[in-house]
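Below: one structure in structure tokens.
Omission of a single protein chain aside, the complex is shown with its protein chains in their original locations.
Right, chain A next:
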Amino acid sequence: MASAGPGLESLVDQIISVITNDGRNIVGTLRGFDQATNIILDESHERVYSTREGVQQLVLGLYIIRGDNISVVGEVDEELDARLDLSNLRAHPLKPVIH
């Protein structure tokens, strides 16, 4: 079947925000991907949401995430992202995906 579909080609070398099936949010630069949505993320960090304090950012570095564990890959608008006040953003962590 044709591969013309929602590939991730257009996001390569861009900053993306990945939501994983266990509810984590990892932000980094997309370096590669395949047809199973396995992805390579460079210079990545995790954003940890909680209701008690602002968003914490944990440095992760180079990551490969298996496609099975990926829910959403979002293209980060750097301008919007720069305007976010993460230290004052409080929210419940995302729920895990239940199949």
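Assume a residue touches a chain if its C-beta (ideal position, glycine included) is under 8 Å from a C-beta of that chain, and two chains touch if they have at least 3 such contacts; residues count from 1.
Basically, contacts and distances are computed from a predicted model.
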* Omitted chain (choose from "AP complex subunit beta", "Ras-related protein Rab-14", "ER membrane protein complex subunit 1" or "Sm domain-containing protein") - UniProt protein name -> "Sm domain-containing protein"
* Structure fact -> Residues on chain A facing the left-out chain by the touch rule are 1, 3-8, 11, 17, 19, 21, 23, 25, 36-37, 47, 49, 67-68, 70-78, 80-81, 84, 89, 91-92, 94-99
